[in-house]
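Complex shown without one protein chain; remaining protein chains in place.
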Amino acid sequence: MDWVDYLIRSVVAVVVFAAILGTCTLLVWFERRGAAWMQVRVGPNKAGPFGLLQTVADAVKLLTKEVFVPDSADPLVYRIAPLLSLLPAFLALTIVPFGPGFHIGDRYVPMQIADLNIGILWLLCMSSIAVYGYILAGWSSGSKYPLLGAVRQSAQVISYELVMSLAIIPVVIWAGTLSTSGIVEAQSRYHWYVVPLIVPAIAFFVSGIAETNRPPFDLVEAESELVAGAITEYGGVRFMMFFLAEYTNIITISAITTTLFLGGWNGPILFGTIAGWSVVPLWGLFWFLLKTGVLLFVFIWVRVSLPRLRYDQLMTFGWKIMIGVNVAVVLAVSFVIALMEQGALPMFWAPPGR
Amino acid sequence: MTQTHHSRARVIPPSVLRPVTQTDEGSQEMMRPGETNVVAVRRQRGIITNADFDELLDAPEDETMIINMGPQHPSTHGVLRLMVELDGEEVLRVQPVVGYLHTGMEKTAEDLMFIQGSTNVTRMDYLAPMTNELCFSLAVERLLGVEVPPRAAAIRVLMCELNRISSHMIWFATSGMDLGATTVMIHGLREREKILNFFEKTTGLRMNHDYIRPGGVAADLPDGWERDVADILDVLPPRIAESRELLDDNPIFQRRTQGVGELTREEALALGVTGPMLRASGVKWDLRKAFPYSGYDQYEFDVPTWDTCDVWGRYMVRMAEIGESVRICRQVLDSMPRGDYRVQDKKVTPPPRRRIDESMEALIHHFKLFTEGFKVPEGETYVAIESPRGELGCYLVADGGSKAYRQHTRGPCFVHVHALPAMMVGGLVADAIVTIAAADPVLGEVDR
Partner (left out) sequence: MAAVGIARGLGVTLRNLFRRKVTTQYPDAIRPKPVRFHGRHVLNRYEDGMEKCIGCELCAGVCPARCIYVRGADNPPDSPVSPGERFGYVYEINFLRCIFCGLCVEACPTEAITMSNLFEWSFTDRKDAIFGKDLLLVEADGTPRHKGSPYFDPESLRESGGWMRATSPSGDGDYVGVGGWSSDAGYGVRPGEAGQRAIVDAPETTAEDHA
């Protein structure tokens, strides 16, 4: 690695960061228009072409609002909480491989900010830190509804963090690596992991919805119950940070689900990839964005269709069903892999490198 | 400059500085169990039947939180304020506080002629304005001793039943919203819109119509009303059936509503709960059947009941009632009589516009009616009808003049709001929201 490589990495990071901000803007528009269409409404269509600039207008409004701290709030924590929510959201995205790397001359350009060999652990780590944003926001606001929201957040996150980890373990066992790019590589050779691991795939996505506090698991905000939950007392740019973090998290969850279960940037051939399909890096990026986009649509689709769960029902669902099922799956997968390695089972769905 | 600014700070005289408990707002504070009496705690815990209240006063004090739900809260359906004592998320005590929308309508009624009265009462339960007008008009008519023509009665039934559908649709919409099912809300409002459009065509207004008046209805049904009503009756049931697909089989919806906000038959009767809430507790009681008014006995319809006593039951009863209303509307559509639609009594109803120019007598009647109104014989009466929410009663005292001496409305929502503690205590915050939604309170009518 010399300075040119560092420069390349920096450029990639800046491009991804800018793209995420742009995608968030688009996603908010997409959600509002999509939700409206699914509710036989029209949605925002006045600001800019097709209302595309509506989010920009909203952002300008939020940015120009007064920045305040409520009297009863803990001033320091109140200020830190939004940052604590937003930063991990961005950091979690660094491990997502958006496409296959490519060469310019003899320089390798990865389409991923950081290809960590512990990529999945990094994701879990960041999503654990991010929840402190909401918890501290609710606690520091010095108000009762945010406090209830914070309590809900801590309980909800602990349970669904566990589900999420358990849903990832089969993938890791199957791929034999913690690196996200390694997992995508593994899927390009044989099959997408959604095929053998459909149950963890669903579990991961559902717990992802819960982690991002999206309906029907939006108990932390739960407008009709807790006004705006943990972020009731926030306004202006601080509110915008939470908002941005939420949408970044949605993108992260969709992108990671794509990476772990839907073959990442691999083309749509489930069993083995046709040689040359994924060689062109932009082609890989296209498939990645398409799959992520479909998952984003599912986020919105689920949101408009389902009523919200109750707090205790969410816990029951998480602890009694999701965790139980996933523990069983982890055991089963371990058993199958062990049998394969012992030669007791054909290596039909064999993990690579084994 | 800063100095002068500070020196202009308002000095509050000591006589105004009272402890917060003595102010109007503060006297409604929810006290800790140890600081208040058994009766209040019993009421707040929604205990109807005789229970041992020795333990009521020593509830855990340190671990509970008293929280204000409302008057500004997204799902208290207006300006209902509930003070709720929570243990974690569990509701321990509830104290509803009403009056935030108090506009003195009952007092206003004493200053309005009977001929103007409908404009006032229609604003009480603003989601079911027709039933308010009908209730008031029936009371005035009973004191006057007049019988409205059959066409007027049929129009009233038609409008009230359409209003029942629209009211239940907005209930469907808002309770869906409270559950987080946003599509349900848009669907409900879309269906309601269709009925409001017909109301607008008939009365010129979408709400607060002043259409049903003492003596009949203000105007005949508009041209092409048969087509409009038939269209509503054809289009709405399949659409509602589709909207129900979003909820009926949905396990989340079932678990959010079944066994939530329970009100037993005995409790419901003791609290004076009426309407769909009572019928969901298994009591087959409908004033349209029990004391038929406005010709309801001519129409065939059933009184749907449910025996689960919970929010799910209230949902099922209301949905079934929409079907019954459609049935009634179809019968009205087929059997609408022709002829007068206001009682033809010169002392009550102004003359037709054409007669004003033809007859001096008519002109005099016209002038007298619109300035002095009509006089109502001395007496008092109570008329109750089945509004979409329950028993809507109008108690009217006349002193022989053209204005009411006293007009009191017995609103079902007022009673239901005070039944909330019995339903909410023991549930979670989320259940509380669903329970409020299922009670379908309209604060305009609670506070009047």
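Order of writing sets the chain letters: A and B. Residues in each chain are counted from 1.
Just so we're on the same page, a residue touches a chain if its C-beta (ideal position, glycine included) is under 8 Å from a C-beta of that chain, and two chains touch if they have at least 3 such contacts.
Remember, it's a predicted structure, so these values are computed and weren't measured experimentally.
When you scan B:104, B:222 or B:377 for touch with the missing chain, the hit is B:222. Summary of contacts with the chain left out: across B:95, B:183 or B:281, the touching residue is B:183. In the complete assembly, the contact with the undisplayed chain comes from B:210, out of B:161, B:178, B:210 or B:267.
The chain not shown here is touched by just one of B:351, B:411, B:427 or B:441, and that residue is B:351. Against the chain not shown here, subunit A presents residues 34, 36-42, 301-302, 304-306. Taking the complete complex into account, residues 112-113, 115-116, 119-120, 149, 151-152, 183, 190, 193, 197, 200-205, 208, 210, 215-220, 222-223, 242-243, 245-252, 254, 338-344, 349-357, 363, 366-367, 370-371 of subunit B touch the chain not shown.
Rule of thumb we're sticking to: only the chains that are shown with their structure count from here on.
Every residue of subunit B that touches subunit A in the complex is listed here, in rising order: 65, 67, 73-75, 86, 88-89, 176-184, 186-187, 190, 246-247, 250, 252-253, 255-256, 428-431, 433.
If you check the complex, the residues on subunit A that touch subunit B are 35, 38-41, 144-145, 148, 151-152, 215-216, 218-219, 222-227, 303-313.
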